[in-house]
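Since the structure comes first, as structure tokens, the remarks are kept for the end.
A protein chain is absent from this complex, but the other protein chains hold their places.
Chain lettering (A, B and C) follows the sequence in which the chains are written, and residue indices restart at 1 in each chain.
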Amino acid sequence: MTGMLDMDFIDFMDFSTLTHVVPPLATTLAALPALPIAGINWHSVLFLLFAGLACGFAIGVVAADNVVRMALYLVFSLGATAGLFFLAGAEFLGAMQLMIYVGGTLVLLVFGVMLTAQAPLVSIKPSSSDRTLTAVAGASLLSLLLTAAFSVDAWRGPGVGVVPAPSATPLGMALVGVRVDEPPAGTPVGGRVGYMLPFEIVSVHLLVVLVGAAYLARAKRRRTPRPIDALASAMPVEPVSTAATVAPTGRSAGGARSALVGGGR
Amino acid sequence: MVEFLIGLGLPGWVAWSIAALVAAVLLLNVIAGGALVFIWAERKIAARIQDRLGPTRTGGRFGWLQSLADGIKLLAKEDLMPEGADGLLFRLAPYVSFCASFCAFIALPFAFDVVGQRLNVGVFFVVAVLGLEVFGVILAGYASASKWSLFGAMREAAQVVSYEVPLGMCVVVPVMLAGTMDLVTIGEKQAGWMSSWFLFHDPFTFIIFWVYVTCAVASVNRAPFDLAEAESELVAGFHTEYSGLRWSFFFMAEYGSMFLVSGLAAVLFLGGWNGPVPVARLLGFSDGTGESAAYVVRLLGLANLMGKATLGVLFMMWIRWTLPRLRIDQVMTTCLKYCTPIAAVMFAGAMFWQLFLPGGLFPGWGRPAGEIREGWLEGPGGLPAAASPAEDRSSTVTGGEPFERTGLATRSPR
Amino acid sequence: MMGLVLAPAMVASLATCLATVPLFAVNPFTEPVGVVHYLFVGAVLFTAGIACMTLKRNALGILMGIELVLNGANINFVAFASPYLRAEGAPTLGLDGQVVALFVILLAAAEAAVALAITLNFYNNHATVDVDRADDLKG
Partner (left out) sequence: MPDLIEDDPRIIEFDVRTDEMLVNMGPQHPSTHGVLRLVLRTDGEIVSETEPHIGYLHRCAEKIGENLTPRQWIPYTDRLDYLAAMNMNLGWALTVEKLMRHEVGEKARHLRVLIAELNRISSHLVGMGAYGLDLGTFSPFLYAFRERERILDLFEEACGARLTYSYITVGGATADLPPGWLQRCEAFLDQFEPIIKEYHALLTTNAIFVKRTAGIGVLSRAMAIDYGCSGPVLRGSGVDQDLRRDGESLYTGMYDGYAFEVAVQKEGRYPRDHSYPTVPSEAVLGDCWHRFFVRMLEVVQSMDLVRQAIDRYAACPEPLPEPLKLFEKLPVGDAYLETEAPKGQMGFYVVGNGTSIPWRVRARSSSFSNLSVTHELCRGCLIADVPAIVGSLDIVMGEIDR
């Protein structure tokens, strides 16, 4: 992919009429190469933008105490990661990330947040010693990871930059078991396999999860009160007659009469 | 354009910035300007449906400046925030919604190659980004510190997540027929007369188009699926506590999404910028006849697609002012018990049709010869990839050659 | 007191990050970025995720930490798979990297659903999502 700036739809336009307007502007702007940002590489700048967003919001997730804000920061972090995927030429993965992670998983998370969104539960603050320990452990881990990352010289040089984006087709073909992408030099043709079996396994796995989710959300009658119900009734809130506990006789004819009955007669 | 700017002596990064800015502003205008027009249209249509006149005075005739006046009123309105609201999230939510709606336009082609960024996963991208709009709504509902807003947000979350499933299935059918997720190629595959539209490809696609319409209306929260803002139940749902400009961002996002799903329907099923009559071809223009001819072809295509998308939006308005609202459990039933199974069956049906009768109902009828290309299936005997306008980058990575080797996929969809 | 303990840790962390800057060997404004840039982002996300998992007492927070960890790993896979980020002709993971990342995303979605189910059941039984109170099995 050539970066997000390849605006195809203005490429075909004929701008020759603008020629007499633009040159003065152009000469002004042409002076700018003297500045250090002259040969700016937009692909890299966008990378910096997305990388900054991803890292910043990831740290935001750690720093935030409110669980909804954490979820929001996570959304932004994952969204920026999708941007990184696009920049790395993995368009299908980027869209997948947006669709499943950001769109699906996080809605699920927000669901959970909403279901548990009681004032005392929204922010459960970790203790300060926990924070300290985490900061120390995190810093050590980060240094370890970065040391490892920078220890390979071949990874540190600049990449080739912008080349045409690959299609999603080879990815799809690989998932059904056929490799159509160009193998790197020296790879035996038989050495590259498709992903038919893992794909099937994942499919079945997802199906199982689907069934599990349906099982979780299934409707059922509760015969014995849960501990939480006892807890709730012990609280000094006025007792609540939930729909399921309403006695059937309450609806029968001549049963409970409203205090409003009688009217103004 | 970039080349032109560079040719004027501008440094490359300035040229790129200007090009990007022009594109972004154009897209922004599609949403903002579109919203202005559609709000006005909605008022006029609603009025006509209801035996009223609607706005008549603002701007002289027909009240055509009414939405601008509304916009100015909204700008001048006091911006309120409830006391218990989560300030950051409350302020952020409308922009999240709007950005999602806006971002999805990046990959929507308005005519052949008139697209913000041509992605080879275009369909997927649009659907994925469209699903992000729900975040703004959830945040708004949560941050407003209002129970009605929370109800609206939860409804929206449940509804949009559910409807993404059948919507995805519907969208996959044209992808399957075209053999690509690239929206530009999908549109171009339907070139020619109306008969080559995927809508009329086979009976299954015809039915699945209507499933798509249902799901699209539901996923952009329009009546009869406007549960999230059901005014008779939830006051105004997720935007109960919003006013002024922030509220109008939600509104713009809604109209942007309406236009987007209509445009997507047009590209996927209604031939995109092609048909019902190949005007450009009948007039003797084609991409091959020079620069200005290509320009005309694209302009015609642009008008064509905009017209179709607008028709789609008008259709949504029509049903909004006609039908009562469904209840939330009925909305979910519609999705899970009707739309999803129908979409699944239609998907399977379209698949088998494509397998056994790949030409569709009207094979080759009225279709321009040799104009529909699909790079990676053409094989070595096909047109050279570089000469083919309907495919660009994809061909450089995957030529036809590997298929020769694997002996697969030599069947052309035609 | 708290600050006294926390400050060195913060400084150490910051210093680690800053110390890596000269290692990039690429001016990110003018030259194409390389694999190591992606690895850096991946490392930060991974660390943030681990920190989230250790720090948060909210079960949902831990879940979010897991998502971050998986994403950090994913970034690495994509980076190694991408032909753009390596020198011309250098071997990449190619499709395999993308496919693995794809499976990670899918499994993460499944994992999130299961984890959410566990969380909800925990909430049902304990009326809280504070994992520190899940000590029923303590001897």
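Just so it is clear, a contact is a pair of C-beta atoms (placed from the backbone, for glycine too) under 8 Å apart; a residue touches a chain by one contact, two chains touch by 3 or more.
In this text the structure is predicted, and so the values were computed from the model without any measurement.
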* Touch with the omitted chain, as defined above, among B:Ala230, B:Leu270, B:Leu305 or B:Met346 -> B:Ala230
* Structure fact -> Residues of subunit B touching the missing chain are 46, 49-52, 147-148, 151, 154-155, 223-224, 226-227, 230-235, 321-330
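Just so it is clear, only the chains that are shown with their structure count from here on.
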* Quick one: do these chains touch in a line, a ring, a star, all-to-all (complete), or other? -> line
* Asked: Where centres are the averaged C-alpha coordinates, which chain has the largest centre distance to subunit C?
  -> B
* Asked: Between subunit A and subunit C, what is the separation of their C-alpha centroids in Å?
  -> 12
* Structure fact -> Cα centre of subunit B to Cα centre of subunit C, whole Å, reads 34
* Hunt down the residues of subunit C that sit against at least two other chains at once, touch-wise. => none
* Structure fact -> Multi-chain touching residues of subunit B, meaning two or more other chains, are none
* Along subunit B, where are the residues that touch subunit A in the complex? -> 1-2, 4-5, 8-14, 16, 19-20, 22-23, 26, 86, 88-89, 92, 106, 109-111, 113-121, 124-125, 127-129, 131-132, 134-135, 138-139, 142, 150, 153-154, 157, 160-161, 164, 180-181, 291-292, 294-295, 298, 376, 392-394, 396-398, 402-403, 406, 408
* **subunit A contact footprint on subunit C (complex, rising order)** => 2, 5-6, 9-10, 12-13, 16-17, 20, 23-26, 28-41, 43-52, 54-58, 60-61, 63-65, 67-68, 71, 74-75, 78-79, 81-92, 94-95, 98-99, 101-103, 105-110, 112-114, 116-117, 119-121, 123-130
* To do: Spell out the residues on subunit A that touch subunit C in their complex, using ranges where they run on.
  => 36-37, 39-41, 43-45, 47-48, 51, 54-55, 58-59, 61-62, 67, 70-71, 74, 77-78, 81, 84-85, 88-90, 92-93, 96-97, 100-101, 104-105, 108-109, 111-113, 115-116, 121, 124-126, 128, 130-143, 145-146, 149-150, 154-163, 170-171, 174-175, 179, 181, 183-185, 195, 198, 202, 205-206, 209, 212-213, 216, 226-228, 231-232
